[in-house]
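Beneath this line is the structure, given in structure tokens, with notes to follow.
Moving on to chain A:
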Amino acid sequence: MSDQQTTVRIIHGRLLDGEHDGSAVTTLLLQGGHIAAVGADAEIGDVDRVIDASGCLVAPGFIDLNCNLREPGNGQKGNIASESLAAARGGYTTVCASPDTSPVNDSSAVTNLIRDVAGRQSPIRILPLGAVTRGLEGELLSDMAGLTRAGCVALSNGGAQLRNARILRRCMAYARTFDLTLMLAPVNQALAADGYAHDGLVTSRLGLLGIPEVAETTAVMELLLLAEETGVRLHLNQLSCARSVEMVADAQRRGVAVSADVAMHQLLFTEDALAGFDSRFHVRPPLRTEADRQGLLAGVRDGVIGAIVSQHQPHDSAAKQAPLGATEPGLSTIESVLSMGLELVADGELTLSQLVVALTSGPAAVLGETASLAVGQRADLCVFDADASWQAGDDSLLSAGKHAPIRHCPLKGVVRHTLCAGVEAWGPGGD
Partner candidate 1 sequence: MTALLNMDQLLDQLESGLREQMTRRGIESPTLIGIRTGGVWIADALKKRLGLTEPFGELDISFYRDDFSRIGLNPRVKPSHLPFETEGRDIVLVDDVIMSGRTIRAAMNEIFDYGRPASIILATLIDLGNRELPIQPDVVAQVLTLKETQRVKLRGPDPLHIEMRETE
Partner candidate 2 sequence: MTANDPSSQSLQLTGNGQLKHFLTLDGLDRALLTEILDTADSFIEVGERTIKKVPLLRGKTVVNLFFESSTRTRSTFELAAKRLSADVLNLDISTSATSKGESLSDTLLNLEAMASDMFVVRHSQSGAPHFIAESVTPGVAIINAGDGRHAHPTQAMLDMLTIRQHKGAFEGLKVAIVGDILHSRVARSQIRALNALGAEEVRVIAPGTLLPADVESLGCKVEYDMVRGMQDLDVVIMLRLQKERMEGALLPSEREFYRLYGLSQDKLALARPGCLVMHPGPINRGVEIESAVADGPQSVILNQVTNGIAVRMAVMSMAMSGQVSERTQVAGEQG
């Protein structure tokens, strides 16, 4: 394997980022783990390795603000090694590790463990997210400053439901003190209760326990008002309602420091996915209506929703092999996000540029970083063939979770190379 001092030239690729629309074939030169030259300048001189990207798009590596790596944990659902490799295969060069591990990442000891294992076993960059409250129980503040010093890039509720506005307000005031970002998934616990599906047509017909839209929208409103008051930098995770997007847009217009993301599967699927009691689509927040899907897509197009996340939640098969309401929530998505996104592009629902921005520079901005193909940027790159296809199945998926959203049917979009700081994280090896 090559190291960061290697020089790499990527030829015949079409560049795709916020500036490049993927139409022009251009050469990239990587040196010292960074992009050293683009275009004619990149074609000069000897290099250690040449990557032929003919027929492929070259984009910044994808950045995931919400991914479950399941380590620490009992290993059945995956671990840092398995899930980071799956992420590299999916074109990701950076993933934020959700704090809802076992034990919860609410101490610098756990953060250090994650960074240590990631340093040795992950081909890509793993950024831990710390728990905003101890044990994610919503009662006591976690050592936010200590967690940040240990390497956590933000504090998150890991999808846990929000119960107490007074404690939330204190979390925000405390995080604001140290200029930390809070990443919170808006769910009002009292309204979500025991639900596991969007309260609407499908729950009504199938007799499922519903999570009403207001379980999210009241939480969004509460969080926005609290953020506005405390001045904290707030990032809302995994919106599922069109109404939430409107409220976020409104707050952004007022100058509230709020950003938001949406899980890729929310942009493709609706409540109808549960019609045959398909437990794979038991996700939180639940898949909602077509109008909500349209609202979320519009949010991505307008930039109100800055990032699309994988919300990758690998599970062992037993966790999904049960009647719907008894299964654990979450899809195994990290290897399918690109293909799902290309599906949206093919359907005309997003442009290629909108897609790549939401997977790269959008999430980077939430982390206070940038992601582009400009000279001087970290050489975190994804080289993919948008026309080649693959199929997700038990044998083909690298993740320990085999419950991918679209299985056994051809999916467009194959990642040929993922380079992390110029080093190959995924690909056929030296060619």
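Selection rule, in plain terms: all candidates are chains of the complex that A comes from, given by their letters.
Just so it is clear, a contact is a pair of C-beta atoms (placed from the backbone, for glycine too) under 8 Å apart; a residue touches a chain by one contact, two chains touch by 3 or more; residues count from 1.
Keep in mind it's a predicted model, so treat the numbers as computed, not measured.
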item	value
Touch-positive candidate for chain A in this complex, from 1 or 2	2
Touching residues on chain A, where the partner in the complex is candidate 2	199-201, 203-210, 212, 268-270, 272-281, 318, 321-326, 343, 405-409
